[in-house]
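Here the complex is missing a single protein chain, while all its other protein chains stay put.
This part shows chain A:
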Amino acid sequence: MSEASPDAAWLAGALAAARPRVVSALLRVFRDLDTAEEAFQEASLRALRTWPRTGPPRDVAGWLILVGRNAALDGKRRLARQAALPAEDALSDLDDAETPLAEAIDAQAYRDDILRLLFICCHPDLPATQQVALALRIVSGLPVARIARAFLVSEAAMEQRLTRAKARIARSPVPYGAPGPVERAERLSAVSTMLYLVFNAGYSAATGSERAALCDEGIRLGRLLLRLFPTDPEVMGLLALMLLQHARSPARFDADGEVVLLEDQDRGLWRRPMIAEGLALVDKALRHRTPGPCQVQAAIAALHARAARPHETDWAGIDALYAALERMQPSPVITLNRAVATAKVAGPAAGLALVEPLAGALGGYFHFHGLRGALLMQLGRSTEAREAMGRAIALAGTPAEAAHIRRQLDRLVGADSADREKI
């Protein structure tokens, strides 16, 4: 292998890395997702033919954008010749076929290009799983077969879903002009939510499964978003949250594939480099002094990550952070999470005082009865504790959850309260 011919793995990596930028620029040029994707495919094929001979260009994305654009214009030209009537818009597109490379990859436009590409995946009419599947296909470029395996459906079914989702997007107007500051902020918010959905789709899956790889994809897209918005503390918080949660994944499942709860995890298995990156991002975000929900959740995850052993956890800090999160996004689930920390800091009675009013909202929720039972147990109210734990077992979503409650029932004396993985 000469120095000018990078190996196949390098080529594949370079193409994958350039994909979001190239597809999003081609989408701006052609205003059609299928055309943009096909143009990227064609440019990639030409790169695989050309680069081993010539060496890669210095500007990989710029090369792919230009070649992809020319290839798609050639295709339109052929179509135009075959058509009975010349397609006006195709012909007018030819006029700027020789626009200089510099304009095609305008650095200012590229942030909005990629944001737009991510944003069209967040169409409000699309259910969450379809938004996630679409982003994985269009932005990440995962093969349909892999996405299908991640969502446990056949490749044909996933292909059909993606086609329908794309058709839905094509019918709605996508604003191609540069967004104003308010619109840009709205898009960023929608995209952030969608990226967390990508991550969560993987987080709920067992380690090593096709679906668990979606965590890595969510993190990769999070880094991409932070490169586009390097000073946005909420984007820092989002990436930090994903990193700090994913860092625990080697410890989250036991040999039988059952979930291991946070307080029972072997912290020696946590991925230290991911924690280091997450903690650095939390530190960076907090300097901005403009707190937001992602930052607060990341800060909570950071306090868990900093505790070498469960009893070293800064529960007072976590309690305060959950109180802040409650004010930003009032929700019974957040109050329930806060109650865990409150009980650790101020005792089971204080925790229970937060939990009891949630009975109406969370009566059908495993964690509500599990925590309530544990707190009642600590207060010596055994009969009520047994009853609550019985309900929790009935509502348990996994065998590990049920086993956790049973262990507490077995002890039923002076044990620790039920903390859990969820934050």
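Everything below uses one rule, namely that a residue touches a chain if its C-beta (ideal position, glycine included) is under 8 Å from a C-beta of that chain, and two chains touch if they have at least 3 such contacts; residues count from 1.
One rule holds for everything that comes next: contacts and distances are computed from a predicted model.
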Undepicted complex member, UniProt protein name, chosen from "Peptide/nickel transport system permease protein", "Cytochrome bc1 complex cytochrome b subunit", "YCII-related domain-containing protein" or "BMP family ABC transporter substrate-binding protein": "YCII-related domain-containing protein"
Residue among A:R77, A:R184 or A:R223 that touches the chain left out of view: A:R223
Contacting the left-out chain in the complete assembly, out of A:A9, A:V182 or A:A255: A:A9
Among A:L239, A:A299, A:A385 or A:A400, residue touching the chain not depicted: A:L239
On chain A, residues whose C-beta touches the chain left out of the figure: 1, 3, 6-7, 9-10, 13-14, 16-18, 56, 58-60, 213, 216, 220, 223-224, 226-227, 230-231, 236, 239, 272-273, 276-277, 280-281, 284, 287
